[in-house]
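Only one protein chain is missing from this complex, and each of the others stays in its spot.
Letters A and B mark the chains in the order given here, with residues in each chain numbered from 1 onward.
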Amino acid sequence: MLKVTIDNHTIEVEEGTTILQAARMIGGAVVPPAMCYYSKLKDSGGKCRTCLVKVAQGSARDPRPMPKLVASCRTPVADGMVVQNMTSPEVIDTRKAIVEFLLINHPLDCPVCDQAGECDLQNLSYANGREESRFEEAKRSFKVVDIGDKIQLHMNRCILCYRCVYAANQLTDNRSHGILYRGDVSEISTYIQTDITNDFSGNMIDVCPVGALTDKTFRFKNRVWFLNPMNASRSCSKCSGKVTAWLRGEEIYRVTGRKDQFGEVEEFICNECRFDKKEKSDWTIESPRNIKRASVISQNHYLQAKKPSVILPLENRTVSLEEFEKENTNEKQS
Amino acid sequence: MLDKKINHPLHVKENSKISFSEATLAKAKQIIARYPAGREKSALLPLLHIAQEEFEGYLSADVMDYVASLLNIQPIEVYEVATFYSQYYLEKVGKNVIEICRTGPCAICGGEAIQAYLEKKLAIKTGETTPDGLFTLKAVECLGACGSAPVMQINTEFYEFLTKEKIDSILADLTLKAKEDKPEKSLWKEKFF
Partner (left out) sequence: MERKILLNNIAVPGIRTFEVFRSTGGYLSVEKALKEMTPDEVVEEVKMSGLRGRGGAGFPAGMKWSFIDKKSGNPRYLICNADESEPGTFKDRYLMEKIPHLLIEGMICSCYALGANTGYIYVRGEYKYIIGILNEALRETYAAGFLGTNILGTGYNLDIIVHSGAGAYICGEETALIESLEGKRGNPRIKPPFPAVVGLYGCPTVVNNVETLANIGYIVNNGGNEYAQYGVGKSTGTKLISACGNINHPGVYEIEFGLTVREFLFDEKYCGGIKDGRKLKAVIAGGSSVPILPGELILKTAAGEERLMTYESLAEGGFVSGTMLGSGGFIVFDEDACIVRNTWNLARFYHHESCGQCSPCREGTGWMESVLHRIENGQGRSKDIDLLVSIASKIEGNTICPLGDAAAWPIASAIRHFRHEFEEHIQNPEQCSLHRMEEFENLKI
């Protein structure tokens, strides 16, 4: 077992554990945000750079700090490693810059985006972003395309996390979409006119951290914060049939995978469950689903969301930046 | 920004039956065999060079699908690669592709003026093809010949220490040779063994 300390919390983990995984075991504010890493998708991570942390001590054997901030999702823990996430001003400052980079070409179309309210980028920028953009140029823009009859691609919103590509690679045979071109004109595309029809392709929507891939059967139907997420199940021959059904009154507006506290689905579900079973009679409704307090959904309404703020998921509370900094300086002094 | 077009409409496959000539196919198989078993995809970049040369100088969706079938990979894997590298053309180009270097070292030695002159002389903008289909003008990044700046490549042949007079004679020469085929020896398929 390896001992690692993250923001003054020490934990023992197995060899091969990454800093991010260790932080998730500790939970709370020490967990760095992750926009591209997805524990259930092999090879994901390392790209968005939002999870950069400072390694103040490399290991017990070699206590030198690492010269640069490292991607916590892809850096394995060493015994005696000391990591700073929210306790490092450098990390906080860099994260703010990364959010700015992610936003410069991201449209400000949250009011018409189906992802709003459960968008990782929205949450990230509430927690870490600037109030104003310094970017004055025209944002890049792409046309909206349907990839298959159930999934819509808004490339403008994409942050190129590659999760959907890994999902297609790992959950389906014969991937038919990918990353085309390069640099800031890279795009997710099928290149030629083709439909993505695989039974598990809908999971691309769930793994997408933003509103780039959305469910056409739910498009503009409702705001997620008006819906009640419920654990629901049915017997399905293709997948586990364990889903979250999103209800308003007696009506199921959409079906998704069940997401854990880190925004990752517990199990991937099939397209039949996701797109075709929208009657309450299709499902056994089990219980209300716990929703991350950090999400806008939990605020139930935009007006109640506080900003700017640092959001601490573990303790289910929101504190202002000043309060947070005060607490942390106290901690350091003691 | 990559010159490859942003916001292209999705391409349409014509599903035309295409294949390499017998000689080229033999060459292609030889190239594939250079890589370890199970790693045939390694041959993708060389094969795309050859395919581009064999099929009118650019890679249509059908051509890429054909290359995918040779390597037993998904077509999207070829599209991903072909769109990434700047030497693969996704749209029809002229018989002669003029690639003028626009990067720093050439620029400070007058490369930009040469580019402007080429535009004037060919009466097209960078990125366009002359109406007679003879020349396509592209601006590219450093060609690795900064010591002989300004430089350009035409069909991957280097032309160095460019002046306006040299441009005149090079273009005249190429116009004269317009009807000839490219010399066999200069082809990509002759570069590998």
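Descriptive notes on the structure:
One rule holds in what follows: a residue touches a chain if its C-beta (ideal position, glycine included) is under 8 Å from a C-beta of that chain, and two chains touch if they have at least 3 such contacts.
These figures come from a predicted structure and were not determined experimentally.
From the options B:Tyr88, B:Phe135 or B:Tyr159, the residue with contact to the chain not on display is B:Tyr88. Here one chain is not drawn; of A:Met25, A:Ile104 or A:Ile285, the residue touching it is A:Ile104. Residue in contact with the omitted chain (choice from B:Val12, B:Ala26 or B:Ala116): B:Ala116. Residue positions on chain B in contact with the hidden chain: 1-2, 34-36, 39, 41-46, 48-49, 71, 73, 77, 80-81, 84-88, 102-105, 107-109, 112-113, 115-117, 119-120, 140-149, 153, 156-158, 188, 190-193, in rising order. Across the interface with the omitted chain, chain A contributes residues 45-50, 52, 68-69, 71, 74-76, 94, 97-98, 100-102, 104-105, 134-135, 137, 159-160, 162, 179, 181-186.
Keep in mind that, in the parts below, only the chains that are shown with their structure count from here on.
Residue ranges of chain A in contact with chain B, taken from their complex: 140-143, 145, 174-185, 187, 189-193.
Residues 1-2, 4, 6-7, 10-13, 61, 74-77, 79-80, 83-84 of chain B are the ones touching chain A in the complex.
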